[in-house]
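Worksheet: the structure to be examined is printed underneath.
Missing here is one protein chain; the remaining ones are kept as they sit in the complex.
Take a look at subunit A:
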Amino acid sequence: MSVRSYLSEQWSRFRETKFRNLAMQVASLGLLLSGALIMYKSCMLITNSESPIVVVLSGSMEPAIHRGDLLLLSNRYSTPLVSGDIVVYKLPGRDVPIVHRIIKVHEEHDTAEVDILTKGDNNLPDDRELYGDRKWLSRDMVVGRAFAFLPRAGMLTILMNDYPKLKFALLGGLSLLALVAGD
């Protein structure tokens, strides 16, 4: 066997394994991401909430809840919404969900519809000004009721929100790492 044919054989094998490795890494990365997505979607089904985990972006609930704290939400109720519950609501036409506390509940006689008023613990006035034209929140605007609390667990989200470049650097770095790191 000549040296030349040996070398070309080695070269093609190297190229082949390299491609297989790469394909393997891409597949496992995809598996990881889809696994995370499946987990999140399952949480949405279990809690019946469109966003079962929220990161608090404002300080309006201090000192109980700070910026960067994580809240777990559920939109299934064994007990009805009552005053004092911490809820997350979304106003129509506004993307950012708001985490505040219910201070008034009025349940209608015939329809069992509820009119809700909220307020941030750290705010002096209630949320009427945020509501715009409407006077009350309705039930369908409530995304969920908070049932658990993780302090500072969403700090990374806050940082990525404040410095968008960090998000790309982090995402790029992580996917690069996942691709090149063997095993």
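Everything below uses one rule, namely that contacts are C-beta pairs under 8 Å (C-beta built on N, C-alpha and C of every residue); 3 or more make two chains touch, one makes a residue touch a chain; residues count from 1.
Assume contacts and distances are computed from a predicted model.
The complex includes a chain that is not drawn, and of the options "Chromosome transmission fidelity protein 8", "Vacuolar fusion protein CCZ1 homolog", "N-terminal E2 ubiquitin-conjugating enzyme" or "Signal peptidase complex subunit 3" the UniProt name matching it is "Signal peptidase complex subunit 3". Here the missing chain is touched by one residue of A:104, A:139 or A:167, and it is A:104. Residues 63-65, 80, 82-86, 101, 103-109, 114-115, 121, 146-151 of subunit A touch the missing chain (whole complex, contact as defined above).
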